[in-house]
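In this view, the complex is presented without one of its protein chains, the others remaining in place.
For reference, chains read A and B in written order, and residue numbers begin at 1 within each chain.
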Amino acid sequence: MICHCPDQIRAAADTYTTRTKENKDMQNEDRSEQRSRFSRFINNDNTVGYIFAAPFIIGFFAFTLVPMIMSFYYSLTDYKITAAPVWAGLKNYIALVQDSHFLNSMLVTVQYVIIGVPLKLVFALLIAMLLTHAKKLQGFYRAVYYIPSLIGGSVAVALVWKQLFSSEGPIVKLIQSMGVERFSFFGNAHFAFLPLVIGNAWQFGSSMLIFAAGLKQISTDYYEAAMIDGASAVKRFFSITLPILSPIILFNLVMQLISGFMTFTSAFVITKGGPNEATNYVSLFIYNNAFQYHRMGYACAISWVLLLIIALVTLIIFKTSNNWVFYESEQ
Amino acid sequence: MKTKRLISDIIYHAFIIGLGFLMIYPVLWMVFGSFKNNVEILQHTERLLPTVWRWENFPKGWAGFGGTSFSVFFKNSIIISLIATAGTVVSGTLVAYALARVPFKGRQLWFNIMILTMLLPGQVIMIPQYLIFRKMGLVGTIVPLTLTKFFGVPFFIYMTMQFIKGLPRELDEAAMIDGCSRYSIFSRIILPLLGPSVITMIVIQFYWVWDDFMGPLLYLNRPKTYTVSYAIKLFADATSTTDYGPMFAMSTLSLVPVFTIFLIFNRYLMDGVTAGSVKG
Partner (left out) sequence: MKKKVLATLLSAGMVCSALAGCGGSAGSTSTETAASTEAPAAEEAPAANDLAGTTIRFAWWGSQPRHEATTKVVEQFMAETGINVEYEFYDFNGYFTQLDTLAAADDVWDVFQMGNNWAQYHEIIEPLNPYMESGAIDTTDISPAIVQVTQDYDGQQMGLSLGTNCRCLVYNPALFEQAGVAEPTDSWTWDDFKTASEQIIANTDAQYGMDKIEYMDIMTAACAQMGEGYNFFAMDGSDFAFKDDLSGITKMFDIFGGMMKDGSIADPGVQNEITDEQADYICTGKSAMLMIPSNKFVALSEACAANGVTLKLALLPKLTSSSQSGMLVRSSQMVSMAKSSKNKEAAAMLIDYLVNNISANEILNGERGVPANAKVLSALAAKSDEITAQMYEFVNKVGSIPDTKNTTNAEPAAQAEVKATIQTYFERYYAGDFSTAADAAAAFYEEAKQVFANYEG
């Protein structure tokens, strides 16, 4: 159905041009010049771009820019929320480079990102692919796999998650039956992050949906052609699926990195940052400073350092993406 | 050959169903928790099914707080989620088109700014943003939760950009040669092809808005305007006693609208069911 599209457009476009030609002949020169000046202006790429981008630009100036500037200003002050901010210069920034709690929180966050993000993405892509095979039951299966992503950071999840990984829970029992004594996830600083990472991967639904939508965009023609050529499933995956899906992979990667660096809810409701600050992720550290300890200025300073770090990582990914992301439109 | 096919089918389905059960177990636990009391929920976490089905948790939870029932909270949530989702879709497709396809001056700059706005943690933006909305006199209304979405949600703008970039450029080029303006290219060519992206946006954003409780917490300050996501939090309190059964019951009911939205749109994301797959 869509294959005919260009033809239809061409036909429509043809009638459009002929009609304008006729119109032009009938009108006097002044008006047409005026109109074409307007039309040139309105069809100018800059005009078009700003018209379409206007919602974001307006919203940015109205709701986002000022809070960002204010948070930067707060980062240069002592601000305990209940009283007006007091100028402090670079004090907060100097304090944070010496703060072992901050350094620890950055370290555990990076660990979380390095392990958690690929895990979630691979899982989401795998399930999205797997589910493209079951023709009839696909909808049902996808629903089942998507449901966990609908219960978010609710109290119920926190309870059952704690139970699953608790010292009385099935997973620890299994590990103990393999001969490891006194094993605990939440009591051991080396393993406490695992339930959180797994929990994060478990809620992979939105990444999966985005992958699924991307997979749907891949023309079946490619696969048919590859099948005729006798390409194996693995080869088809690497030579067709991955390249065409690469813009979506890039998107999911960048977004999961950002949300990984800002991971908060699960640590907040399940581990509260413990034990021994092993899950005291930087967002939780920021929250505690801002709202528990009322050191908003310090919290803002950490946030801006975090922003710089994520921006740097994102920049590196964007720069290298030229080598592995394939845009159909830029063929 | 046929039996081999059958065996691999069985393995495939058994694997999907087995993994699916593991995935969904915590959800089932919550759903069945709706029929339990505190002792069963807290002291017998290993049990999935309730021993006695306590249906009374539902009316008890539904009654809400101080005379405001969950019918009010559900109504509020649905209104907010629908408007916010509509806003996200409209602005998301428009802005994404500009950033992905129109070579205007400053395009790269605006893209960078958009990414940058996602990098500051919400915890430090919250208070300044609240102060602005308060200046505008919008605290206590649903405007901060809905209208702002018409100005674009960076996550979805970027997502849609990637989908647009995946569309063959020959489509626009052909139309351009034929004299189509960028406006008609957007409405006649790009938009119709963005089906999967728009549907993904609807499903995900509806849920995100539905689930968000920080926004409602800050901006809605009369119990009659609270949303479901926030009302559920009101059951639990560390300084007093929490009744978990009704809380789980309402959490379970809260899944219904988001799951319905998913079911409605999911079929459009399936291969082979719709005839709408893009062919280059």
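By definition in this document, contacts are C-beta pairs under 8 Å (C-beta built on N, C-alpha and C of every residue); 3 or more make two chains touch, one makes a residue touch a chain.
The structure displayed is predicted, hence computed values, not measured ones.
Hidden chain, full complex: it touches shown chains A, B.
When the omitted chain is restored, the residue from A:K120, A:R142, A:K216 or A:R295 that touches it is A:R295.
Of the candidate positions B:I199, B:V228 or B:V258, contact with the hidden chain is made by B:I199.
Touch with the chain that is not drawn comes from one residue among A:S75, A:S166, A:S219 or A:S303, which is A:S166. Within the complete assembly, B:L131 is the residue of B:L19, B:L131 or B:M176 that touches the hidden chain. The set of chain A residues touching the chain not shown comprises 1-2, 78, 80-83, 158-159, 162-163, 166-167, 184-189, 192, 271-272, 274-277, 288, 290-295.
Listed here are the chain B residues that touch the chain not shown: 38-39, 42-43, 65-67, 75, 78-80, 82-83, 85-86, 89-90, 126-127, 130-131, 134, 141-142, 146, 191-192, 195, 198-199, 202, 213-214, 217-218, 221-225, 230, 233-244, 246, 268, 274-276.
Just so we're on the same page, only the chains that are shown with their structure count from here on.
Note: centroid distance chain A to chain B, computed from Cα atoms, is 14 Å. Residues of chain B that touch chain A in their complex: 12-13, 16, 20, 23-27, 29-30, 33, 41-42, 45-46, 90-91, 94-95, 97-99, 101-107, 110, 113-125, 127-129, 131-132, 148, 150-152, 154-155, 157-159, 162-171, 174-175, 177-183, 186, 188-189, 193, 196-197, 199-200, 203-204, 207, 211, 232, 236, 244, 247-248, 251, 255, 258-259, 262-263, 266-267, 269-273, 275-280. Looking at the complex, you find that chain A touches chain B at residues 1-3, 5-6, 9-10, 12-14, 16-17, 20, 43, 45-53, 55-60, 62-64, 66-68, 70-71, 74, 81, 130-135, 137-139, 141-152, 154-157, 159-161, 163-164, 170, 202, 206, 209-210, 212-221, 244, 247-248, 250-251, 254-255, 258, 262, 264, 283, 286-287, 290-291, 296, 299-300, 303-304, 306-307, 310-311, 314, 327-331.
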